[in-house]
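One protein chain omitted, others in place.
Chain naming follows the written order as A, B, C and D, and within any one chain the residues start at number 1.
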Amino acid sequence: MIQEEQKNEHREWTELNMGPQHPSTHGVLRLKVKLDGETVKEVEPIIGYLHRNAEKICELDYYCDSLIYFDRMDYVAAMNMEVGYLEAAEKLLNIPPPERAQWIRVIMAELGRIAAHLVWAGAFGLDLGMLSPFFYCFVQREKILRIFTEICGSRQETNYMSIGGVYQDINENIIYMIEEFTKEFPDKLEEIFNAFVKNDIFMSRNKGIGILEPDVAIQYAVTGPMLRASGIEYDVRKAEPYLVYDKLNFDIPVSYKKDNLARFLVRFEEMRQSVRIVKQAIKKIPDGPYFNPKAKKSLMIRLRGEGEVYARTESPKGEFGVYLVGDGGVKPYRVRVRSPSLRNLSVIRHLGKDVLIADLIAISGTIDLVFGEVDR
Amino acid sequence: MVEVLEETTGKDGRKVLKVAKENLLALLSDLKDNGFTHLSLITGIDRKSKLEVVYHLHNLTKNEYVVVKTETLDERVPSATGLFKSADWDEREQYDLMGIVFEGHPNLKRLFLPDSWVGHPLRKNYDLSKVQYINMDENGDDYATFDPGDGW
Amino acid sequence: MDVLTRLAHFFAPLTHYVAYILAYLFESIFLVIFVTIVLVFMIYLFRKYMARVQLRIGPNRVGKFGLLQLMADGLKLAGKESILPKGRDDLPFRIAPLIVFIGLVMSFAILPYGDFYWIGSLTITHSNVSVILLFAAIAIMPIGEILAGVSSRNKYAILGALRGVAKDVSFEVPMMISVIALVMMASARTSEPLNLSDLVSSQIIPFGIPEVIGLLVFFISMIARASYSPFDMGESDSELVSGHSTEYSGMRFGMFYMGLFGSIFLSSMMVSLLYLGGYNGPFSSDAGFVYLLIKTVVLVLIAFTVWLSVPRIRIDRFVNMGWKYLLPISIINLIIAGIITLGVGL
Amino acid sequence: MIEVKEPKKELPLVGTLKAMWIVGKHIFQKPVTTQYPEERKPMPDRFRFRIFLSLDDCVGCTLCEQVCPNLSIHMNKVERENPRNKRKIYPDVNFGTCTVCRNCEEICPTDAIYLTHVFETSRTRNSFTYSPDELSLSEDEVIK
Partner (left out) sequence: MKTGDGGVVTTTLEQAMEWGRSNSLWPLTFGLACCAIEMMAIQAADMDIARFGSEVFRNSPRQSDLMIVAGTVTKKMAPRVRRLYEEMPYPKYVIAMGVCVIQGGPYNQGYSVVLGVDKVVPVDVYVPGCPPTPEALTHGIMLLQKKIRNETDR
């Protein structure tokens, strides 16, 4: 330890402040980087530039209103956030959603996962200096957003699901649109995938870079695709099935290579599996009511909950947990969100040692940061 | 064996262990040895008279979940950073927003808000009407003021 | 009859010296106009091509097909405040964009352009060592970029400049060696192989065919020289914001922006001149300039596709590539060229 | 659980050329752009944006004010003859904070408040509070 410090004194390290406005920090991350030439010696992430006090405001609002703040947490996958919140809220308020609503939620969550991963893929390409795949990703994402608009009338911050079901039912037209999408999408996805992986330079930028050992990953409580890319087969959808995931047939992609490329491949495989889930779910979706009448119209603001509930869901970034505490009133007493990106980001201190600046950018790209969720 | 005050099952079917704050670290390290290596979440709850700290621990291989609860009257709780690295930022966040001082934390600074921010916003007695502003000094670091000052 | 002589004839009523001075002056003006047109065309082409490859339309609001877009950009850049940052090194900061631009125009002045119907030869500089002159001239532009990076006192800019130096050092050598191979090949046919015009004219078969390896090395080096993706080390916009030009604004930035596109055109033109037969074409030699332009534009489009599809290479791999792969390959290429020259006598 | 395989290694340069082709061939496809002011995509029925109010239907129950998560709705006294609205209070909406969450539409017992397809609401002034009267007018009329 002491020797190291002495060494540090002898060498002059440049301090570089990356962000909060920096093209490849995905929003408002600020990285304090100590550089020795091009090599990053130390990296200290500074966050909080998007701290929007969602947890506090949720305490000031009704249970049904808090949903919009969850939409804006992981803003590229609003549907998954809604699922996460409602899993907790419905348990707390004892309002189970009907069967049909659960299937609809699964479809929406998986489409949202695809959309989120597409944004990530495009942005990751831009980080590495590939200009075009971004556009192909967004063309596909636009199709998903089109479906969302058709269903609930909003593109991104959908506010589609409500306590005890969903706001609007899905109809023939929407089912047709989703089926069309699942038919076309796999080919387009392969094309995007090939545009990345055929490139020698892309492979050389990612293979063997940013190796995250599984024990380190657990120590830092990393979850989601990052954990699976480190060789730990863990997914909340399989481990603690929520909604109707136990009635669906899908695989969890794992990689034992632990590097950037593994994380890249795992996310792409997840998209393929999501398409598979959507395809099954759209066929199996049962008839019936799409909402629980206990939480409709003016009853919306009269829901009372007591107790403590922690619900976990698998968001595109990892394990998204919501810890709700109610005191018997119409407003939650305490809302606590386990944001996967925050833990995933904390590992950058470990990964960003003795790498080049370019690698640091690639690593922070594969972490898949969304700051609405990191800072909340 | 660590003395557990109360063992219940929560509304969501998870095992809840209540423990005195002196025994907290012992219990956590016990659990860690039993495979609960994944510290998911640290939550502070302001119960007005006291502060409650909740730890969500997770066993990835056996897929088990356990919730550890402790209470504190003097806002002080031993830090779990020695056991779990993920506790680092979690504890900083709870210190920032809830004002729970984690004793033994190597770098207990605010995570989201600047250090000079007055009050801990998630406390029930935090006064939202007192508006604070943040300015930036020459090094790019922030400080909070009650005075709008330049640029606002 | 080339442009210069024509102009001199036109001014002949004046004395000989005045006529030639005027002729040179006018020719320089023509050259600057040509370079500007090329830049406008290039930027427009790039924006349209990029848009189409990315399934977009591209500029189409200003004028027909957005043809006046660049005029709008130019007007805007001219009207913008040009910020001089605090703590700059004043003189280098001011002259750096000029150096880039002057280097660009000078390089264009040295290239031979072939004939164009009634105008005759468009070539401007007649020198029997124009190859050396050309490579001296294209070495000016990086100096401007490095000056810009160092003088603006911004960490990103300095890093960009350092990367620029590393890039230039590692790619100069293979590029020069592959050009030497060309000169060797040409020396079998012409007495003045260092004269660009002779070098180009001596390609009955384009040098790119026997010299495939040399072509590849030279093309990669020229991409690196023009510093766009995958080798945009100096700019690397996702890592170093805008690299050496981070602190520049207004028209000063415009010069860097034009320099980038100009150097893409320049390097494509050099490749087509040196390896693809330049202004030699299948039919009449009157249309030489047209052949040259066609070849150049095709190369430019290839270069754009590389830009749009390939990620940025890492700086250490990049330097490695220069020294460990391209240098040996170019030396092998030199040996091959020697064998061809001596044995086959193309 | 399936293990993802690394894609098979391409020859150096050949792979890059393939990737270039994948990108470059898009030039033969038609652009997908919708040229917005002239062409418009068909608006889905459920698309929601600016709030409208039907003054005749409003009963002044203040439910929308209560449910609004971000305090965008306030009840206002408006002198207007409406037998169903005894208290003569109508909501005004601050569109500068409205998140179009549609909770007000959902909770309204008479469907008086509803969201519409109008989205061209940008302005050069920071004044987005729509009075109850303005809420029942179209955007162009409000500007006037």
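As a convention for this text, a contact is a pair of C-beta atoms (placed from the backbone, for glycine too) under 8 Å apart; a residue touches a chain by one contact, two chains touch by 3 or more.
Note that this is a predicted model, so its numbers are computed, not measured.
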| item | value |
| --- | --- |
| Chains in view that touch the one left out, judged over the entire complex | A, B, C, D |
| Sole contact to the chain not displayed, among D:4, D:100 or D:135 | D:100 |
| Residue of C:12, C:29 or C:75 in touch with the missing chain, whole complex considered | C:75 |
| Hidden partner chain, touching residue among A:16, A:43, A:86 or A:139 | A:139 |
| Identified contact with the non-displayed chain, of C:207, C:248 or C:279 | C:248 |
| Sites on chain D contacted by the missing partner chain, in the whole complex | 31-37, 40, 49, 69-71, 94-100, 119-126, 128, 143 |
| Hidden partner chain, residues of chain A it touches | 20-23, 27-28, 48-54, 56-57, 60, 68-69, 72, 75-76, 119, 122, 134-135, 138-139, 142, 155-157, 371-372, 375 |
| Residues belonging to chain B that touch the chain removed from view | 112-114, 121, 126, 128, 131-136, 142, 144, 151-152 |
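By definition in this document, only the chains that are shown with their structure count from here on.
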| item | value |
| --- | --- |
| Interface with more contacting C-beta pairs, comparing A-D to C-D | A-D |
| Numbers and ranges of chain C residues touching at least 2 other chains | 53-56, 308-310 |
| Touching two or more other chains - residues of chain D | 16, 19, 22-23, 26, 32 |
| Contact footprint of chain D on chain A as seen in their complex | 61-62, 64-69, 132-133, 136, 139, 142, 146, 149-154, 157, 159, 162, 167-168, 191, 194-203, 233, 251-257, 261-262, 265-266, 268-269, 297-298, 300-301 |
| Residue ranges of chain A touching chain B (in the complex, touch as defined) | 17, 47-48, 51, 53, 55-56, 88, 91-92, 218-221, 232, 234, 239-240, 307-312, 319, 321, 323, 325, 333-334, 336, 338, 342-343, 346, 375 |
| Touching residues (chain side chain A, partner chain C) in the complex | 14, 16, 22-24, 35, 37-38, 125-132, 135-136, 139, 195, 199, 201-202, 204-205, 356-359, 361 |
